[in-house]
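Working notes for the structure below.
Note that this complex is displayed minus one protein chain, with the remaining chains in position.
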Amino acid sequence: MDPLSWTEIFLRIAAQLTPVWIALVATFALSVAFRRRLGLYGKLFDSPIGMAGFGLVMFWTYTGIFAGAFDLILTHDVLDQSAAMKNKGPGTPYSQMMGTPDPNAYPYYLLGGDNLGRDVFSRMVVGAWEVIKIAPFASLFAFMVGITLGLPAGYHGGRLDTVLSFLANLILAFPVILLFYLLVTPEIIQTGIPVYMAAVLFVFPIIFLILLWNSRFHTQPAARNLYVGVTLVVGAWLYAGIAWDADPLGLVSFPPNLLVVFVAVVFVNAPTVFRIVRGLTMDIKTRDYVAAAQTRGEGTWYIMLWEILPNVRGPLIVDFCLRIGYTTILLGTLGFFGLGLSPESPDWGSTINEGRKLLSMYLHPALPPAVALLSLVLGLNLLADGLREESLRD
Amino acid sequence: MVTFILRRVGVMVLTALCLTFIVFFLTNLYPNLEKLAKTQGNFRMTDAEVESYLSRNGYLDPMLSKYGQWMGVWPGWVIEEDSVTRGRCIAPGQPPEEAPRFCGILQGDWGHSTVFRKDVDEIIAEKLALTGWLMLWVMLLMVPSALILGVLAGMREGSRTDRTLSTFAITTTATPEYVSGVLFIAIFASSAVGLQWFKGTATGAMTNPNFENFFLPVLTIALYGMGYIARMTRASMAEVMTAQYIRTARLKGVSFPNIVLKHALRNALIAPFTVIMLQFPWLLNGVVIVETLFNYKGFGWTLVQAASNNDIELLLAVSVVSVVVVLVTQLISDIGYVYLNPRISVT
Partner (left out) sequence: MAEHDGPILEIENLSISFFTRLREIPAVMDFSVTVQPGEAVGLVGESGCGKSTVALGVMRDLGVNGRIVGGTVRFKGRDLGEISAAELRDIRGREIAMIYQEPMASLNPAMRVGRQLMEVPMIHEGISEAEARARALEVVRDVKLPDPERILKSYPHQLSGGQQQRIVIAMALMSKPSLLILDEPTTALDVTVEAAVVELVKDLGKKYGTSMLFISHNLGLVLETCDRICVMYSGEAVETGSIKDVFDKMQHPYTQALFRSIPLPGADKNTRPLKAIPGNFPLPHERPEGCNFGPRCDYFQAGLCDTGDIPMAGITGDDRHFTRCLRFAEIDWTAPVEAMAQHEATAPGKVVLKIENLKKYYEVSANALFGGSRGKKVVKANETLSFEARESETLAIVGESGCGKSTFAKVLMGLETATEGAILLDNRNIEQTPIEKRDTQTIADVQMVFQNPFDTLNPSMTVGRQIIRALEVFGHGASDAERREEMLRLLDIVKLPREFAERMPRQLSGGQKQRVGIARAFSGGARIVVADEPVSALDVSVQAAVTDLLMEIQRKQKTTLLFISHDLGIVRYLSDRVMVMYLGHVVELGSTDQVFAPPYHPYTEALLSAVPIADTRVEKTHIVLEGDVPSAMNPPPGCPFQTRCRWKPEVPGDLCEREVPPVREIAPGHQVKCHLSEAALARMEPVIRVAAE
C-alpha cells in the first residue's frame, strides 16, 4: 500500500471524528435555538469569540470522552508498539515487523508513528481524555478551597485575613516548578505526605456544602438535617475512597500517582482563587443588601455564601475557564518533566517531551500533541474572554 | 517610607524562613536521605547500614537542629568515632580545634554538590550568571513589546487593532513554553522543514551567545509572559480610557496622542507594573523548561539536575536563591507601586 496524501489524511481524520462532529452540531443547534432562555451561557452565542472558544473546548471535550471512555475515534491502542512503524511519517500504512497485522486493524497510522512505533493520532486523542478527567475537577477543588477560605478572609478581615493571606502568599512565592519537583516524586509519595495533603484539601468541599445547607436551612431543621445528612454520608464515602483509598464499598479509588498530581495542582491553584475571592468579597461586603442581611440577624456564613457568593459568580466563572486552561498547562508541564504520570501515559506533556528529542529530524510525533494542547487552552481563554465580555454587557 | 520598607523586609524574611524550612523539610525526608546514602555508599546497602551511614553523617539529627546547622545559627554536628573527630564544619584533614563552630549559608558555606562534585556556591554563581544573561534579554524583549502591545490595543477598545492584538495576546498566553519552544524548533531549526534559521540548541550560547543560538530560547520565554502582561496592560488602559478624567482632558481640547501619553499612560501602567514583577515565579518556570528544551546549562537546568539526582544541598541552594529572587521582586513591586501611585502616601 502507498502512504496517504495529506488530503486523504485529513479526510480520514475527519471521518474518524464523526461522533465529535455530531455531538458538536447537536450542542450548537440546541444552544443557539434556546439561547434566549439560557442566561449567560446563552448569551455566549452572541459573541463570535465566545462561540469559537466554546467550539474548541467542546471539540476536545467530546474527543476526549469518546476516545477515552468509549474507545471510539482512536485507530490503534495507545500502547501498541510496532517496530516497523518507528518514526514513520503521517499516512504510513500499518505493518508489523513480524507476522501479518490483524486484518481488522486500521490500515494506516494517520499521523505517523513515534519513536516506539505507537500511533501518534490515537495517542493525541486519548491525551485529551487525560486532560479532561483531571483539569476541570482539580480546578473545581481549587475553587472550593479558595472560596471556603477566601470568603471569611475578605469578609472578616483582621487577623484571620492576615494569617490566611500570608499562607497564600507563601505558596504563591514558591516557583511552581520547584514545588512540583519537591512534591511529585516517588520518595514523597512513600512518606505519605500527598495523602495527608489530600486529606486536608478534600475536606473543603464537604465543609463548603455543609455550611451552604446549614446557613440556608437552619430556620427549617427538617430540611437542614436532610441536606446536611446526605452531604455527610456521600461526602464521607467519597472522601474515604479518594483521599485515603479506603472505600468500604470498594467502588471509589484513586491511583496514588494520579492523586499526587491532583493534589499538587489543587495546591498550586487554590491560593490564586483565594486571592480573587477575597478581593471580590471585600468589594461586595459594603453593599446595602449585605447590611440588610446583617440587620435581620443572618449568620455570617449565610451572608457569605448566599448573599455575597452568588453576586461574584461572573468573575469566578470567567476565572474558572482560565484556571482549567492553566491547569492543562500545568499538567503538560508535569508530563514534560516526567513527573507523576506513568512514562507510557499518552498525556500531551509526556508525548511532547518524548517527541522533542528527535525534533530536528522528525516533527510528526511532537507537533500534534503540541497543537492539541495549544488549541484547547486557546479555546478556554477565548471562552473566558467571551463570557467576560457578555457578562459585562447589560 | 523607611518603616514601610522595614515592615515589608520583615515580612519577606519571615516568608523566606518559612519557605526554606519547607524546602529543607521536603528534601530531608527519610526516603530522600535513604536514596542519598545509597548513591553515596552503594545501592545494596541494608536498612541498618543506611541508618548507620546517615547517623554518622549527622543526617538523623532532629529536623530543626539540622535546619539550624544548615542556616548556620546552630553549631554543626561533631561526632567522635574511633578517636577521629569528624564534624559538619571540619574539613578533611583539618584539626577539629581549628574548625569553626557554625557553618551554614549565613557563613557562606552552602555545602557540596554530590552530582557536580563541586562546591554549591561555585555552581550557583556560574549558573546564575548564565541565567541572568538569559533573563536580561527576555526582559528587554518582553516588557517593552508587551506594554506597547497593551497600550495600542487598549487605547481604542473594540477597534480592529484591538481585536487583532488581543487575539495575538490570547494566543501567546495559551502557548506554554514547551509548546512554543517545540513549534519554534520544528519550524526554524529542524532539518525537516529546512528553514534552519536558528539553532535548535543553545548550548553554544553559554560561551558565545549570538542571535542564531540565543534568539529562540529568549523568544520562547518572552512570548508566554508577554501575552499576559499585554492583556493586563490592555485591560488597565481600556479602563483608564473610559475614566472621567480622560473625558475631562478630551473636553479640555487635549489631542488624542497627548491624552494617551500624558494623561492615560501613567495611570494605566500602575497595574501592569505589579504584574510584571509578580511574573518572576512564572518566568522561573519558563527558564527551567527552556533551558531543558534548548540544553542551556543555566540555573533552571541545574534545578532539574539537582532535583532528579537527589542532590540535596544543591537543590536547597537553588530553592533558596529562587525564593529570594521572587521575594525581592515582590518587594520592589510594592515599593514601585507606592512611587507610581500618588494616591498612596507614605508618611
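Letters A and B mark the chains as written, and numbering starts fresh at 1 in each.
One rule holds for everything that comes next: a residue touches a chain if its C-beta (ideal position, glycine included) is under 8 Å from a C-beta of that chain, and two chains touch if they have at least 3 such contacts.
Keep in mind it's a predicted model, so treat the numbers as computed, not measured.
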In the full complex, displayed partners of the excluded chain: A, B
Touch with the omitted chain, as defined above, among B:Lys35, B:Lys66 or B:His263: B:His263
Hidden-chain contact residue, picked from the options B:Arg7, B:Arg56 or B:Arg101: B:Arg7
Options B:Arg44, B:Arg117, B:Arg160 or B:Lys252, residue touching the unrepresented chain: B:Lys252
Options A:Phe34, A:Phe70 or A:Tyr289, residue touching the unrepresented chain: A:Tyr289
Residues in subunit A touching the chain absent from view: 46, 219-220, 287-289, 291-299, 307, 310-311, 313
Hidden partner chain, residues of subunit B it touches: 3-4, 7, 158, 243-245, 247-255, 262-263, 266-267, 270, 340-347
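As a working rule, only the chains that are shown with their structure count from here on.
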Euclidean distance of C-alpha centroids - subunit A vs subunit B, Å: 26
Residue ranges of subunit A in contact with subunit B within the complex: 166, 169-170, 172-178, 181-183, 185-188, 190-191, 193, 325, 329, 332-333, 336-337, 349, 352-353, 355-356, 359-363, 366-367, 370, 373-374, 377-378, 380-382, 385
Residues of subunit B that touch subunit A when the two form their complex: 11, 15, 18-19, 22-23, 26-27, 29-32, 35, 166, 170-171, 173-176, 178-179, 181-183, 185-186, 189-193, 200, 281-282, 284-285, 288-289, 292-293, 300, 303-304, 307-308, 310, 315, 318-319, 322-323, 326-327, 330
